[in-house]
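This is the structure I want to talk about, given as C-alpha cells.
A single protein chain has been omitted from the complex, and every remaining protein chain is retained in its original position.
Order of writing sets the labels: A, B and C. Residues in every chain begin at 1.
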Amino acid sequence: MNQVELLFYGGLLIVIIGLLGVISRKNLLSILMFQELSLNGVNLVLVAGSILHHNYHGAILSFITFIVTAAEMAIAILILLLLIKKRKTLDVTFYSELKG
Amino acid sequence: MFKFTLGLSLFLPLILLLLPSQKERVVAWVNMGIQLLLLALFFTMLTNSELCEFSFTLSESLGLHYHLLIDEFNKYLILLTALIFPLVTYASIDFIKTEKKLFHLMLALSYLLIVQTFLAQNLLFFYAFWECSIVPMFFIIGIWGGGNRLLATYKFVLFTALGSILMLAAILFLVVANYKISGVFTFELQPLLRLQETLPLSAQRWAFLAFAFAFMIKIPVPPFHTWLPYAHVEAPAPGSMLLAAILLKMGAYGFIKFVLFLFPAVVEEWRLPLMAIFVLGALYGSALAFVQNDIKKIVAYSSIGHMGILMLGLVTPSESAISGAMLSMLGHGLTSAALFYSIGLLYERLHTRDLFHFGELATTMPRFSLLFFLITLSAMAVPPTLGFASEFFIFLGAISYSLKMVITSNHYLFIAVSGAAMLTILLGTLYSLRLVKYLLWGKKSEASLLRAGVRDLNLGECSVFTVLLLFIFVLGIYPQFIIESFKLAIKGLSIS
Amino acid sequence: MNIFYALLPENILVLALLLFPMIEVLKLKSKALPLTAFLLATVGALAVLAIHYQQALEVTLFYGHYQVSPNLQAIKFLLTFSLLPILLLREQIFIGHYKYYFLLLALLYGSMVMISSGSFITLFVGLALLSIPLFPLILNGPIQKESSESAIKYIIIDSTLTALFLLGIAFIYFASGKMDLTIISSDNVLYRFGCLLLLLSLFIKLAIVPFHPWSPDVYEGCDNRILYILSVTVKATIVFVLWKIFANTANFLNYPWQAIIITLSIASILVGNLSLIKQTSIKRFFAYSSIAHMGYITLILVVTNVSIETIAIIIFAYFAIYSISMLLCLLPLGNLLASADQLSLLEQFHQRSSTRSSFLSFGLLSLAGIPPFPGFWIKIVIMGYLIKCDYTLVAVIAFLASYIGIYPYFKVMGGQFFGAIKH
Partner (left out) sequence: MSELFLILFFPLVGFLINGLWGSRLQEKSCALIGCAFPLLSLFLLTYKTAVSDFYGVSILFTWVSFENLTIDFALKLDHLSLLMSFIVLGIGSLIHIYSTKYMHGDQSFARYFSYLNLFLFFMLLLVLANNLLVMFIGWEGVGLASYLLIGFWYKENENASSGAKAFIVNRIGDIGFLLGIFILAFHFQTINFDEINRAASTANASATMINLSALFLFIGACGKSAQLPLHVWLPDAMTGPTPVSALIHAATMVTAGIYMIVRLHPLYMQATAVLPLIAVIGTLTALLGALVATVQSDIKRVLAYSTVSQLGYMFAALGVGAFYPAMLHLFTHAFFKATLFLSAGAIIHALHGEQDIYKMGGLAKKMPWNMVAFLLGSLCLAGVPLTSGFISKEAILMHTYSHSHSYSQTLTILLLITAALTAFYISKTFFLVFLPSKNGSEKPLHAIAFAMSLPVIALAILSIVVGLFHIPAFMENYLNLAKSITIKEEAHILIPALSLSLSAFAIAIAYLITVKQIKIVPKILEQKFYFDHLYEKVLLSTLRAFCKRVLATIFEVKIIEAAIWSMRDLVLFSSRRVTLLTNGQIQWYVLLILMALSLLMVWWFYV
C-alpha cells in the first residue's frame, strides 16, 4: 500500500488512540493532551488527502487546525489553573457533582 | 351587530384586567353586567334568525381563516352559555372568598374561549380554543378547589389534553389528505365535508377514532370518565356549575359537528357498537350515582348518565332522537347548573358534602327544599319538565329506529340496546329520590350538623333558581319552537 | 472595494473587536464604553445587513470559500437580533464589561462566518470561533464551584466535537478531493462516513439525544444570559448550517439518513419531555426543554418535497418564537436565579408579583405548545409539512411525546398559583 494510504491509516490510528485516551485517563491534564493528540492525528489525514488530490486545501485546513487547537488548549489550561486553585485536584471523578 | 357582540366578548377579560383589584365587588358587578348585556345581545341576534357570519383570513397559504358562524346547532348552545355565565358570576360573588379579581378574570377568559369554540368553523381554530379552554378551568379548580385539588386539576388537564392531541393529528391528516386530493390546503369545515366520498374508508376509520376518542373523554363516556368525579368534587361551586353545564356540551357539540358531519359512513357502519358504548356508559354512570355518599359525586355521576343518553340520541339516525339530544343538551345544562348551585349553597352553609349529615331540610330551609325538589324532578325526567321532553324524544327515536331495524333486517340487538337505555330512567329515579330523601325529608340525623341558625335562601339565590326553573318548565311544556329550528339542520345530516 | 463592502457587517465587528484591547491598554476606567461599543457594533451590523438584503447582494468571495446572499444576510440579521435581549437580562457576576462584550462580539462574528461559509475551511473557522469564546463566559457563572465544573465539561465535549468534525471533513476531502459544501450522494464508503461524522458532530452541539447529557450540567453552571445564548444563538447557527449543508441536497437524503434523523429527533423530544418531570432546578428545566425543542426543529430537515426557502422560513420563525418564549421565561426570573436555582423558589410566585408570574406562565405555555400562544402555531406548521410528505406516524408519535411535556410545564406554571410544586 503506497505512502498516502500509510499516512491516512497512521493519522486515523492516532485519532482513535487520542479518543480512547480521553475516555480512560483520570488526570484532566492528560485528557487535554490526548485531545490535542487526536486533533493532530486529523491533520495527518488532511495532509494525506491533499497529497492524493494534489491541491492545497487539505494543507491550509491543517494549518488552521493548528491555530485553533493551540487557542483551545491555551484557554483550557488556563481554566485548569483556576480549577487547581479552587478545588486542589485534577482528578476527573471529582468533577461530577452536577447530575440528574 | 355580530361583530360588536363578538368584540365585546373578546375584550371582556381586558376590561376586567384594567379594573383595580382592591374593589372586588366592582369587578364582580362589571363582569356580570357585561355578561348580561352579552346575553341580551345574543338573544336579540338569534331571534331574528338570520345566520350571522364573521371571518377574516389569517394566512391564505396555510388556509387559516378565523371563520365564525352561528348555525342551528350552536345557536342554542350559545344562548345556554350566555345564560349560565351571569348566574355563575353571581354565584361566585359569595362563594369565592380569596383572589376574587383573578377568579372573575378566569371566568371572563373561559366565556371568551367557550363562545369561540362553539362558533369556530375553522377546524384549527376550533382545536385551538378547545385546548385553550383547559387553562382557565385548570386555574379555577387549582386555586379555589377543595382538598386534593392538585390531583384533580392535573387529571383534568392531562385527560382532555391527551384527547385533543390525537384530534389535532386527525385534523392535520384530514387537511393534508384534502390537500393531496383537491390541491387546496385549508382548515375550513365545508371543503373537508366533501372529503367523505374520496377518502378510503380505512383512513376515515382512523380519523373517526381519533375524533371520537377526543370527544368521548370530554363528554365523559365511561371508560374515560374518571377525571369528572375528581374535577367536580374538588372544583368550587361556580367552577363545577360551569364545568357541568357547558364544558360537557362542548364534547357533544364537537361530536355532532366534526364526527356526524365528517364521517357519516363510519358512523353508519359502527352504529350498533357506538350505541352500545353510550348506553352502557349511561347505565354505568347512573348505577354509580346510586351508591355514592358524597352529594357532589352523585350529581357528577348522574351527569355521566344523562350525557350517555344524550349521545345515544345523537347516534340514532332519526329526526326525533337528534332533536331530543339537542334539547337534552339544554335540559341537562340547566338542571346540572341548578343542582351544583344548590350543592354549593349547602356546602357554604354546612361545610359538608356527606349525604348523611343532612336531613329535615324541608323544615329548616323550606324555600330551598321546594326549589331543590323541582330541580330533581327535571333530573328524574318527570313530565312537565325539559328533562322529560328531551328523554322522551331520544327514546322515541331510538325505539322506533330499532323497531325499523327489526322489521327491515331483523337485527334484534338494537332493541336490546335501546331497551337497556330505558332502564336509566329507573336508575335516575332511584338516585334522585335517595338524594331527596336524605337531604329534605326524614329526621335530623344525629350526625347532621344542622344548627338552628341555617338561614334559608335570600332573594338573590332564589332568583337564580327561578330563572333556571322557568326555562326548564317553559321549554318542557312547549319544546316545539326549538324543535322547529332543528328541522332544517337535521336535513343536513340526511337522516331517513 | 466590493469585497470590503460585501464583508461590511463582519468588518464592523472586527473593528469593534480591535477597539476593546485598545481600551484595556489605555486603562480607560469608564464602565459605559464597552457597552456602547458593543451596541454600536451590533446595530451597525444590523443596519448594513438590512441594506444588503435590500440590494439583494449576491457575491462569492475568496474563490467560493465565502458566500453572501440575501437569505444568508437575513439569517445573520436574525442571529444578531437574537443577541440583543442579552442586555435586558440582569447579569449575576460582574466579570468586567470589557471582557464580557468582547467575547460576545467574537461569538457573533464566529456565527456570521459560519453562516456565510462557502467551504469546510471557513465553516471550521466559524465553528471554532463560535465555541472558544464560550469557555470563559461559562466559567463566570453565579456559583464558582459549579460553573468551573461545567466549563471544564464544556471544554472537553467541545474539543472532542471539533476532533470529530475535522475527521469528517478530512474523510470527505480524502474521498472527494473537494472542500466545498455541496454534498453529493456517492456510494464511496469513506465519503458517506465522513458526512455521517459531520452530521453527528453538529448534533452534539445541538444536544440531540444520544449526545445530550453535557447540556444540562453546562446549563446548570452558567448564568441565565449565557444560558440564553447557548440555547438560542448557538443552536440557531448550527441548525442553519445543517440546513445549508444537508437540506439542499434533496436526493442525498435517501433512506438511511432520514431514518437516523427521525429516530434521533423523536428520541430527543421524548427524553427532553420525560426528564422534565422530575426536575428540581430551573436551569436544568430549561436545558431539557431546549433539547425537546431541538428535537422538533431537526424533524424539518427530513421534509423533502418543499422548496428550500420555505424550510429556511420555518427555521427562522421557529427560532424567533423559541427565543421569545425563552425571554418570556427568563426575564421575569430576573435575579431570582442569582442565589439558588430551585424550582421551589417559584411557589407562591403569583402572590409576590402577579405581572411577572403571568409573563412567566405565558412563556411556559408557549414552550408547552398550548394553542393561542406562538409555540403551538409553529409546531402545527412543522407537523403539517411532515404529514404532507406522509410521515403521519412520525407526526402522531411527535404529538404524543409533546403531550408528555404538558404536565411538567403545567406543574411549574400551576405551582406559582397553587404553591407546592411537588410531583
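As a working rule, a contact is a pair of C-beta atoms (placed from the backbone, for glycine too) under 8 Å apart; a residue touches a chain by one contact, two chains touch by 3 or more.
Keep in mind it's a predicted model, so treat the numbers as computed, not measured.
A.B. asks: Using the touch definition given at the top, which of the shown chains does the missing chain touch?
C.D. replies: Counting the whole assembly, the omitted chain is in touch with A, B, C.
A.B. asks: Would you mind spotting which of C:L274, C:L345, C:V381 or C:I397 touches the chain that isn't drawn?
C.D. replies: Only one of C:L274, C:L345, C:V381 or C:I397 touches the chain omitted from view, namely C:L274.
A.B. asks: Pick out which of B:E24, B:E319 or B:E461 touches the chain that's been left out of the picture.
C.D. replies: Reading the full complex, the residue touching the unseen chain is B:E319.
A.B. asks: Considering the whole complex, which of C:H52, C:H65, C:R192 or C:K235 touches the chain not shown?
C.D. replies: Going through C:H52, C:H65, C:R192 or C:K235 one by one, C:R192 is the residue touching the chain not shown.
A.B. asks: Extract the touching residues of chain C with respect to the undisplayed chain.
C.D. replies: Against the missing chain, chain C presents residues 152-153, 156-157, 160, 164, 189, 192-193, 196-197, 200, 204, 210-214, 216-217, 255-256, 259-260, 271, 274-278, 404, 423.
A.B. asks: Please give every residue of chain A in contact with the chain that is not shown.
C.D. replies: 19, 22-24, 31, 92-93, 95-100
A.B. asks: Which positions on chain B touch the chain that was left off?
C.D. replies: On the chain B side, contact with the omitted chain comes from 155, 223, 226, 284, 287-288, 290-292, 319-320, 323, 360, 362, 377, 382-384, 388-389, 392-393, 395-396, 399-400, 403-404, 419, 422-423, 425-426, 429-430, 433-434, 436-437, 440-443, 478-480, 483.
Assume only the chains that are shown with their structure count from here on.
A.B. asks: Please tell me the distance, in whole Å, between the geometric centres of chain B and chain C computed from their C-alpha atoms.
C.D. replies: Roughly 45 Å separates the two chain centres.
A.B. asks: For chain A versus chain C, what separation do you get between their C-alpha means, in angstrom?
C.D. replies: Those two chain centres are 25 Å apart.
A.B. asks: For a test of understanding, state which residues of chain C touch chain B in their complex under the given definition.
C.D. replies: Answer in residue numbers: 354, 365, 370-372, 376, 380-381, 383-384, 387-388, 390, 392, 395-396, 399-400, 402-403, 406-407, 410-411, 414, 417-418, 420.
A.B. asks: In their shared complex, at which residues does chain C touch chain A?
C.D. replies: Residue list for chain C touching chain A: 119-121, 124-125, 128, 132, 135-136, 139, 144-146, 148-153, 155-156, 158-160, 162-163, 166-167, 169-171, 173-174, 177-179, 216-217, 220-221, 278, 280, 284.
A.B. asks: Considering the complex alone, what residue numbers of chain A touch chain C?
C.D. replies: My answer: residues 8, 11, 15, 18-19, 22, 28, 31-32, 35, 38-39, 42, 45-46, 48-50, 52-53, 55, 57-58, 60-61, 64-65, 68-69, 71-72, 75-76, 79-80, 82-83, 86-87, 95-100.
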